[in-house]
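Missing here: one protein chain of the complex. Every other protein chain is in place.
Coming up: chain A.
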Amino acid sequence: MASVAARSFVFRQQMNTRRFDFASCLKIKSFYSSYSANPKEKSPENYTQYHEVSSDNWKFVERLKPPTVVPSFPKNGSCFSDWTPPPDTPPNLPYFVKRTKNFMVPVYLNFEAVRNQRKITMVKHIEGDIWALEKAIKSHLEEVTKRQVVSQVHEVAMYIKFRGDYVLHVKKWLLNAGF
């Protein structure tokens, strides 16, 4: 019977009914699942003290947070890495290779086929005459490496893939071309 009484008390607490009888004095189980079931807040001197910091200091917190959007790069001044900013005017060519949102040259090294054996160099963000660009890069790579280069031109998605690891060569070519 006691277990039944306990369960009924618990159920009543969950139902948040206020009945001041003997059972409510017993504290068998407390489910703080709602506002009225929780003990009420006491006066401030029962709790630890706090003081408000000036809201001017929030800027020190804000500058620690990383920016969600890439800020624009400084126009003048050299970077200690080998990154070069995109030029202000596009080169006079029938194609254009746009920089990524982080102002990087869009050349990537993919590992394709079973167990990542095949290295593929991918050039993305191409606009304009993609075949002319493919011809230009391919002839340059064949000149540099002195071997045949296999390529794929995807006209719908506008990317070019070269079989092999030519990322540095392609990036260098694109930077020289003025992209």
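List of remarks:
To be clear about the criterion, a residue touches a chain if its C-beta (ideal position, glycine included) is under 8 Å from a C-beta of that chain, and two chains touch if they have at least 3 such contacts; residues count from 1.
FYI, contacts and distances are computed from a predicted model.
From the set "GATA amidotransferase", "RecA family profile 1 domain-containing protein", "AP-1 complex subunit gamma" or "Large ribosomal subunit protein uL4m", the protein name that UniProt assigns to the chain left out of the figure is "Large ribosomal subunit protein uL4m".
Here the missing chain is touched by one residue of A:Leu93, A:Ala136 or A:Met158, and it is A:Met158. For chain A, the residues touching the absent chain in the complete assembly are 66-70, 86, 90, 96, 101-102, 127, 156-158.
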